[in-house]
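One structure, pasted below without further comment.
Let's turn to subunit A:
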Amino acid sequence: MKFERYGIGIAKGMMVTFKHLFRSPITVQYPEEKLAVSRRIRGNELVWYPDRCTGCATCAKSCPHGNIEIVTHVGDENSYVVDKFEVDTGRCMFCGLCVESCPYEALAMGISYERAQYRRGDMVLSKDALLLSDIRRPSGYARPKVEVTLPKQTLLVYWDKDREEGGQKVNFLTLSKKRGRGV
Partner candidate 1 sequence: MTLLEQFQLWLGSIWPEWAAYITPAIIGVVVVLGFVLTTVIIFIYLERRLLGRFQIRTGPNRLGPEGIFQPIATALKVLLKEDIVPAKADKAVHWLAPVIVFAPILLIFAVVPFGKGAIFTDLNVGIVYVVAISSLSAVGIYMAGWASSNKYALIAALRAVAQMVSYELPVILSILGVVLMVGSLSMNQIVESQSIPFILLQPLGFVIFFLGTVAEMNRCPFDLLEADSEIVAGYHTEYSGMKFALFYLGEYGHAVAYSAIIATLFLGGWQGPLLPPIIWFLIKIVAVFCFIVWMRATLPRLRVDQLMAFAWKCLLPLAVINLFIIAAEVLWLPESMPWIMVVLNFAFAGVLILLWSKLFTLGGGRVEV
Partner candidate 2 sequence: MTIALNGEEVAKKITEVVPGSVAAADKMAVVVGSKSLYQVAEFLKSTSGLDFDYLNDLTAVDYLDYFEVVYHLTSLKHNHSLVLKTRCYEREKPIVSSVVSLWRAADFQEREVYDLMGITFEGHPNLKRLLLWEGFAGHPLRRDYL
Partner candidate 3 sequence: MFDIVFWVLAAVTVGAALAVVLLRDVFRAALCLVLLFFTIAGVYITLHADFLAVVQVLVYVGAISILIIVGIMLTHEVWRGNPSGKLRIPAIVVGLLLLGTLVFSAVTTKWQTSDVPPQEPTTAAIGASLFGEGGFILPVEIAAVLLLAAVLGAIVLIREK
């Protein structure tokens, strides 16, 4: 292999890195700065609406791993009463098939993504833990009605260009420069 180009290739490459020296970094300082995630995010946990659930167990059947356990008994008015609704999120692979398959929209993926636990046992969620609450909100995955209410996702494609959003200019940089220490 001959060095026929007199190091011009090396010089060009070094110019490229030099140019990047003056571009703003794209790092997002995670715990302090958070970007808006997708409206359809298949977040960490499920949200279960007991009033909509009929106990048909379609979700349990559709789960590839059989993580959802449902025990019902027949109540009055010929409907099922759900005794036990337990999801082992420790074995869940967040494919979203259960949410897609639910005919009554009684199950939704969660929007949050910070649900680390110290023990595997803590990841098994029972009926009460799956209910809608402040920290457990549904995402728009397969739920178009929820989707429109959620904030729009931050996109890296717009990292160097302003984007009009709700009357004010938002871009990736301004988002990642908002440096609020602590949550």
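To be clear about the criterion, a contact is a pair of C-beta atoms (placed from the backbone, for glycine too) under 8 Å apart; a residue touches a chain by one contact, two chains touch by 3 or more; residues count from 1.
Quick note on selection: all candidates are chains of the complex that A comes from, given by their letters.
Predicted model only: the values in this text are computed from it and were never measured.
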item	value
Of 1, 2 or 3, the one touching subunit A somewhere in this complex	1
Contact set on subunit A toward candidate 1 in their complex	1-7, 10, 13-14, 16-18, 20-21, 23-27, 29
